[in-house]
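Here is subunit A:
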Amino acid sequence: MSPLPLTSLILSWGLALAAVLLVLAMTLCAWRMLRGPRAQDRVLALDALYVNGLLLILVLGMRQGSGLAFEAALIIGLVGFTATVALAKFLMQGEVIR
Partner candidate 1 sequence: MSLPADHLIVAPVVLPLAVSGALLLLDERRHALKAGVSVATALALLAIAVWLLLAAAAAPGALAYRLGDWPAPYGIVLVVDRLSAGMLVLASVLGLCALVYALSRWNRAGPRFHALFLLLLMGVNGAFLTGDLFNLFVFFEVMLAASYGLVLHGSGAARIRAGLAYIAVNLVASLFFLIGVSLVYANTGTLSMADLARRLPLLGPAERSLFEVGAAFLGVTFLIKSSLWPLGFWLPPAYAAASAPAAAILSILSKVGVYVVVRLSLLLFGAESGASAGFGAQWLLAGGIATLAFGTFGLLAARDLARAAGFAVMISSGTVLAALGSGSAAAVSGALFYLAGSTLAAATLFLLAEILQRGRDPAASATEAVFDDEDLDPFEDDDTVVALDIPAIVALLGAAYLVCALMLAGLPPLAGFIGKLAILSGLAGAAAPAGPVAASSWLLVGALLLSGLGTLIPLLRFGIFNFWVPLEGPSPALRTAEAAALAGLVAGCLALSLWGGPALAYAEATARWLASPAGYVDAVLRETAR
Partner candidate 2 sequence: MEAVLAAGIGGLAAAGVWLILRPRSFQVAIGLTLLGYAVNLFVFAMGRLRVGAPPVLASPEANDPTLYADPLPQALVLTALVISFALTALFLVVLLAARGIAGSDHVDGREPDR
């Protein structure tokens, strides 16, 4: 179907592997998140989870050859930290907004 099967092969396998690696990274983050032991560990892990999720979306975008998932990644990058900042502030102050 494609004129350059090699390219497809490289791309599909390589990016699939990258996706697996990233998901594995997410799994590890999730493990830390669930494990704790303290709240700051969980928040930290969630933050890492977000970043890895962002990377995963980028890789998925490449895998599917579509730039349409970019917005989601952009939003995670720009806005996602709000959640973790709120969590951290809560840990620090006991409330998010004073």
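Candidate selection criterion: all candidates are chains of the complex that A comes from, given by their letters.
Going forward, contacts are C-beta pairs under 8 Å (C-beta built on N, C-alpha and C of every residue); 3 or more make two chains touch, one makes a residue touch a chain; residues count from 1.
Keep in mind that what you see is a predicted model, and the values were worked out from it rather than measured.
Subunit A shares a touch in this complex with candidate 2, selected from 1 or 2.
Residues 63-66, 68-69 of subunit A are the ones that touch candidate 2 when the two sit in their complex.
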